[in-house]
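Please see the structure below; I have some questions.
Note that one protein chain is taken out, while the other chains of the complex remain in position.
The first chain written gets the first letter, and so on, giving A and B; residue counts start at 1 in each chain.
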Amino acid sequence: MKNHYSELSIATHRSFEIIDITGRVRALVSESGIREGMVVLSSLHTTCALCVNEDEKLLAMDMQRFFLGMAAPEADYEHNKLHLRPDIPPDEPENAHAHLISMLLGNSESLAVHAGLPVMGRYQSILLVEVDGPRQRKVAIQVFGE
Amino acid sequence: MKNHYSELSIATHRSFEIIDITGRVRALVSESGIREGMVVLSSLHTTCALCVNEDEKLLAMDMQRFFLGMAAPEADYEHNKLHLRPDIPPDEPENAHAHLISMLLGNSESLAVHAGLPVMGRYQSILLVEVDGPRQRKVAIQVFGE
Partner (left out) sequence: MKNHYSELSIATHRSFEIIDITGRVRALVSESGIREGMVVLSSLHTTCALCVNEDEKLLAMDMQRFFLGMAAPEADYEHNKLHLRPDIPPDEPENAHAHLISMLLGNSESLAVHAGLPVMGRYQSILLVEVDGPRQRKVAIQVFGE
């Protein structure tokens, strides 16, 4: 049994942004030498999600409109009442909507590894979804198998 | 350590449809001979999700109404402006809503395998949720353990 742990560092540049990390994950699986097993990915953040879907520019626009429509940044949230939270840093952002959207999208993904590759369909990509950028983000990746 | 990789083929028959695949997953775990470990399942599609919940006919009607209410098929989506996407096949469907609903439901599930069975509660089933059918669908399943 082998395992291969690593962390991807990803700089995001907009408040809402979708970044395709499929190529980097595939490279890590290949580097691990693991042929059969699985790969677990998780965003190490509470306002940045992971999602497997199509990497298509127009769909990215729909995602932004859809998710920000469900949890509007400017709506009224308790979490954004910073004066009620004594132990926060002075630069704490008002980002309750980003937490809620991250919960909807989910924080982690698991994929089978078969024949040395993460198993994915033709139109699938692994997408990091930044909801409170720009920031420096990290994704933990454990490849596991033999 | 053992692993047992397979793909389920599932034909769907309606545009929105819920198909219980629990029995087929349990059979694969049993076939693998693996007693302790885990099973990772992922839909190989971007408009077809996986979800663990109750397989109940009336709840299936609620799911359809709820999710199609959140992302209505006939709403205005950028991804459905097919003339702006040069590299698509001539039979490309207008299915942005199905991508969004799949993101909400999620693409993969992981379950512990214990005593030769995927661990599930009494009312839980593994459900394939077709959101852009009818189609031929595939689910990748990796059982992993000893």
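Assume contacts are C-beta pairs under 8 Å (C-beta built on N, C-alpha and C of every residue); 3 or more make two chains touch, one makes a residue touch a chain.
Worth saying up front: this structure is predicted, and the values here are computed from it rather than measured.
Interface note: of B:Asp62, B:Asp76 or B:Glu92, the residue touching the hidden chain in the full complex is B:Asp62.
In the full complex, chain B touches the hidden chain at residues 1, 36-38, 51-54, 56, 58-59, 61-63, 66, 70, 104-106, 109-114, 119-124, 144-146.
The chain not displayed touches chain A at residues 1, 3, 5, 38, 40, 42-46, 70-71, 77-79, 81, 84-85, 96, 99-100, 102-104, 106-108, 110, 138, 140-142, 144.
FYI, only the chains that are shown with their structure count from here on.
The geometric centre of chain A is 20 Å away from that of chain B, both derived from CA atoms.
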